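Dropping a structure here in C-alpha cells format, bear with me for questions.
Here the complex is missing one protein chain, while the rest keep their positions.
Entry: subunit A
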C-alpha cells in the first residue's frame, strides 16, 4: 500500500487572524429583496391585497363596525393561531387544538353549573385541564418519539368523543346549561368577552387580547432564550439537544401553550354565548394550522414568526366576513382558503430554498 499521499506534518500553530475585513462573497442585496425574504412580509402583502380587494368588491366593508366585526372574527382565530404557530416553529403541530377549545369551555361550564359554584372555580379548573391536555400531548410525543400527527390525532379523537359523551351524560343534552345568572359571570365576562367603544364603533375585547398576545409572542420568540430554543428544537432537534438546549421542556411547554390558548378561546366562547355546544370545534384545528402556515411558518419547523400568523388570521377573518358583505355565496369561503394556503406554501418553499442556497 503506497503512502505517497501522506504529505504535510502536524500543524501546530493556530491560524493567524485574517487581516481582511470581508470574505467578499456576500453581496448586499437590495432592501426590497431582503424584506421580501422575511417570513411575515409576504403574508402582510397578501393581507393588504385581500383587504383592498374587498374594499372595492364589498362596499359595506368600508364601514367601521364591519371592520370591527372582521377584526373580531380574526381575533378568535388569531389567538389560537399564535401558540399553534409557535408550536409549528418548534417542529410539531397539534390536531387536538380545535376540540380542546370546546373541552375547556365544557369543563368550566358544567363544573360551575353542576356544583353550583362561582364560575371562577370552573375557569381555573378548565385552565388546569387545558394545560394538562397540552402536557399529555407533549409528554407522549417526547417519550414515544411518535410524530405529533399521530399523537394529537389520538387526543383529537379522544376529546371529540369525551366532549359529546360526557356532556350528554351530565346534562342529558348536547349543549350545556346557561350559566349567565351564576356568581362571578359578569366579572369573567368582562375579562373574556366584553365590548368597548372606540369612536362610535363597538370593538370586542378579544381584539385587544389578540394583539397583546401577538406582541408578547414576538418578543419571546426573537428576544429571549426560550424563543431561541423554539427555533432550535424545530430546526434541528438533535443539534439542539447536543448543545444543551432542554428539548423536552421546550416541546412540552409549547404544547401547554397551545392548551393555554385553547382555554382562553374556550372561555371567550362560554362567556359570550352562555352555553357551549359539545360537538363544535372539529375542523378548527386545521384553520389554526393554515393561518400559521399562511403566516410564513414552516410546517416542518425551525422557521417563522409570530406576526405572520396575525396577518394570516386577519386574511381568514377578512375573507370569511368579506364574502358575506359582498353578498356572495359563503360556500366559496373554503375554496378561497385553499387557494391562499397553497400560495403561501409555495412562497415559503421558495424562501427556504433561497435562504439555504450555497
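The working rule: a contact is a pair of C-beta atoms (placed from the backbone, for glycine too) under 8 Å apart; a residue touches a chain by one contact, two chains touch by 3 or more; residues count from 1.
The definition used in the following text is that contacts and distances are computed from a predicted model.
Missing chain, UniProt name from the options "Sugar ABC transporter ATP-binding protein", "Carbon monoxide dehydrogenase large chain", "Indolepyruvate oxidoreductase subunit beta" or "N-methylhydantoinase A": "Sugar ABC transporter ATP-binding protein".
From the set A:81, A:111, A:205 or A:232, the residue in touch with the chain omitted from the display is A:232, counting the whole complex.
Within the entire complex, the positions of subunit A that touch the omitted partner chain are 1-3, 5-6, 8-18, 20-23, 25-26, 219, 223-225, 227-229, 231-232, 235-236, 238-246, 298, 302-303, 352, 355-358.
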